[in-house]
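This report refers to the structure that appears directly beneath it.
With one protein chain withheld, the remaining protein chains of the complex are depicted in position.
Up next, chain A:
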Amino acid sequence: MATEIICAGFGGQGVLTAGMLLINAGMEQGKNVLFYPSYGSEMRGGTANCAVKISETPEEQIASPVCKHPDIVLTMNGPAIDKFEGRLKPGGLLLVNSSIVPDDRTYRDDIKVVKVAATDIAKELENPRGANIVMLGALASNSDVFTAEYLREAIDSFFAKKGKNNPKNAQCFEKGAEVK
């Protein structure tokens, strides 16, 4: 079965880029992938999210674009948790940006919650726009969609192709991958 991932946060936190990086990594492995942006009237600075599907094998076709019960929800802020935590599959992975989300927040007890200080880590590494990459590091090390090494390299090659590779991305990714 295809892996279903939702990435959500404020506009500008890189959630759509995170989705693009995931499907690019999947495509480079020959898998079938689909990216579906949240679609409708949105305002600048409002919420943004995308649904991503990555097939298990190159043969498996992706049918519906709808992510009703995702395996993984990558959130960059509190409202994203409000919106998507309930839809996670039992046993699914919820990635929480603990730089922004209060530590005393409670979660469903049938899911795995991994708290990542993504915004702080990205700032410390002087790559403030790399919080999404920190999250992707944690996604790789806490799930079996991609190995951390593979995803890190796929991210670098995605940006390298656009001529804007930033070596600090790999550092952000590694810091994120340490969180378990």
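The criterion applied here is as follows: a contact is a pair of C-beta atoms (placed from the backbone, for glycine too) under 8 Å apart; a residue touches a chain by one contact, two chains touch by 3 or more; residues count from 1.
Definition applied: contacts and distances are computed from a predicted model.
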Protein name, per the UniProt record, of whichever chain is missing from view ("Phosphate transport system permease protein", "Energy-coupling factor transporter transmembrane protein EcfT", "Heterodisulfide reductase subunit A" or "2-oxoglutarate ferredoxin oxidoreductase subunit alpha"):
"2-oxoglutarate ferredoxin oxidoreductase subunit alpha"
Could I get the residues of chain A that touch the absent chain, sorted low to high?
20, 23-24, 27, 32-37, 39-41, 61-66, 68
